[in-house]
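Pasting in a structure now, in structure tokens, and then I'll have a few things to ask.
Here the complex is missing a single protein chain, while all its other protein chains stay put.
All chains are identified by letter, namely A and B, in their written order; residue positions are counted from 1 within each chain.
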Amino acid sequence: MSKTTGEYLITREKNIYEVVIGLEIHAQVLSNSKLFSSSSTKFGAEPNTQVSLVDAAFPGMLPVINEYCIKQAVKTGIGLKAKINNKSVFDRKNYFYADLPQGYQISQYKHPIVGEGTVILDMSYGQREIGIERLHLEQDAGKSIHDLDPQSTFVDLNRSGVALMEIVSKPDLRSLDEVNAYVKKIRSIMRYLETCDGNMQEGSLRADVNVSVRKKHTEKLGTRCEIKNVNSIKFMQMAIDYEANRQVDLIEDGKKIDQETRLFDTKKNETRSMRSKEDAHDYRYFPDPDLLPLEIKNDFIEKIKSEIPELPDEKKKRFIDKFNLSPYEANILVSDKETSEYFEKVIKNSDVKLATNWITGELFALLNEKDLGITQSPISAENLSKLINLIKNGTISGKIAKTVFELMANGDLDPQKVVEEKGLKQESDPKALESLIDKVIAENPDKVKEYKSGKEKLFGFFVGQAMKVSDGKANPKLVNDILKKKL
Amino acid sequence: MTIDLKTVKHISKLARISLDDEKAKKLADDLNSIFEFIEKLKKLNTDKIEPLTSIAETTLKLRKDEVKSKNIRDQILKNSPNENKDFFVVPKVVE
Partner (left out) sequence: MSDITSQNLTELIKNIKDKKISSEEVTKSFVEKAEKARTLNCYITEDFDSAIMKAKKFDSKPNFNCKLPGIPIAVKDLFCTDGLKTTAGSKILNNFIPTYESTVTQNLWNEGGILLGKLNCDEFAMGSSNETSFFGNVQSPIDKNLVPGGSSGGSASALASNLTPVTIGTDTGGSIRQPASFTGTVGLKPTYGSCSRYGIVAFASSLDQAGPMAKNVKDCALLHEVMSSYDLKDSTSIDFKRNNYSELLTNNIKGKKIGIPKEYSADGMPKEIEDLWIKGIEYIKECGAEVIDISLPHTSYALPAYYIVAPAEASSNLARYDGVKYGFRSEGENLIDMYERTRSEGFGNEVKRRIMIGTYVLSSGYYDAYYLKAQKVRQLIKNDFDEAYKKVDAILTPSTPSSAFKIGEKTNDPVSMYLNDIFTVPVNLAGLPGISIPAGLDKKGYPLGLQIIGKAFDEQTLLNIAYAMEEKINFKNNIKEWWIK
């Protein structure tokens, strides 16, 4: 794949194919209760303990919509720069499955709550604008557990009825890197808005991937296949790669591609046809007669707009404009809401450049090593800020600061205290340094001679000696200045 | 328009109702006579009409996002055909 142009192409003897990808992301809405019932949505509960009569589709049970879920969908739509529809309709999507107690899913078909929007991706080769087709609300299904018993499938309905936002992209993605960036961006926007926690391990973010291929420079889209329920970015990439190659092989063999639904087998790393969904094309959508059309007034939308926090794109622009960060640096700092919050806390009282370097450098390395997220950082933003100030005001050198940093990580220690206790203060008194340097010079007469006769590289030797004698505490800049004078 | 045996079998699959050939044929006959009677609607011009969406001029009632339902697992599983206190149990699903 080309890094400069982002092209992801599949080459065969005579033909070059490009891959066209669209994603349908299913994001669980952050809310206390489910979309149409008042059961809890908490993850990890004992099976069937968060199931109401409505969720289990008992006779005579009826749906009542959760106001907050509507807000969350509208918020997300605003974050996707999308059109919020004043009128939308809930439809029944009819099919039979063990984890679908009603025998239909309440979803939205022709009139979704959110219409077209865009998402901007920052790729190494420039910005890419990915179109959003729509966002709609729908019920999540329960869970079918196939491996507890050889003859039976066990069904847990805790998840049945939890609100999902389905975000459908236009078929604008062209590479595995773009898929990665797209999912991360959507996830980031929703985490900023607190409309979805984006936790792929817990299943709060999943995707169906639509893949088709076409010969390079053709306009017409090829037949697409849908790969359902992929729950990690890595698997998405593997699935797309396998599927695209499968389709290309078929075309090269002169065969037709059947439009079908497939699964990604994570053990065999291949996609295969889903038998149970064969007849399920005909969902017989019709407006749910237990619900009325949903009307969203403009002032409701405006009110939500006014409550939206600064989103990654805006924040990035502000960081670049106001703080002079590079786009690359800004990107790293805004990609995660918590990181940007940490950064902004640090720079409240300390130097931006240093903060940027220390966060993206030392802090990230520490977090990676300990496998922690920034919210679990062993060093708080306040203390990191203090450390940076100690560097800036010359109390310690940058090198010593690294030592202090490591010590601070054991219990989020105050850097001032660490410096004092360990006596790490930088030596910046010119008189002290002068006498120190005089000593070094006096102790190395032949080196002095060599230097004076032209071996300029030996300058570093004297600096090194001065640092050694001072236990690294000598102010490097002053050492340099004084040495220059004396030599 | 006539509904043939093939269509009846397809619809019965969608509806998850099994039919043997004899039952399917009878059903096809019944459906055809019913559809003859329904076909009358085709004569009516409804081009400029909006479908009826609700009887009264009301909007969808919104519920506050509060957890009101408790753990009623016993009640939920009480009527299920299997004696399992945690799950609903069905014959294996082949995917």
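Here is the rule we use: a contact is a pair of C-beta atoms (placed from the backbone, for glycine too) under 8 Å apart; a residue touches a chain by one contact, two chains touch by 3 or more.
Model, not experiment: these values are computed from the prediction.
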Problem - Residue of A:K255, A:R284 or A:K417 touching the missing chain in the full complex - result: A:R284
Exercise for the section: Please pick, from A:A27, A:I65 or A:L263, the residue that touches the omitted chain in the full complex. Expected result: A:I65
Exercise for the section: Go through chain A and note every residue touching the omitted chain. Expected result: 53, 56-65, 92, 94, 96, 98, 101-104, 153, 155, 276, 281-282, 284-286, 289-292
Completion exercise
Per the touch rule stated above, chain B touches the missing chain via residues 3, 7-8, 11-12, 14-19, 27, 30-31, 33-35, 37-42, 44, 46, 49-52, 54-56, 58, 60-61, 63, 72, 75-76, 78-81, 88, 90-94
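Going forward, only the chains that are shown with their structure count from here on.
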Exercise for the section: Give, as an integer number of Å, the spacing between the C-alpha centres of chain B and chain A. Expected result: 40
Exercise for the section: Please give the residue numbers of chain B that touch chain A in the complex, ascending. Expected result: 13-14, 16, 53-54, 58-69, 71-73, 75-77, 84, 86-95
Handout entry: Contact set on chain A toward chain B in their complex
Key = 31-33, 37-40, 46-53, 56, 64-70, 89, 96-98, 144-146, 149-157, 263, 274-276, 279, 282, 284, 287, 291-295
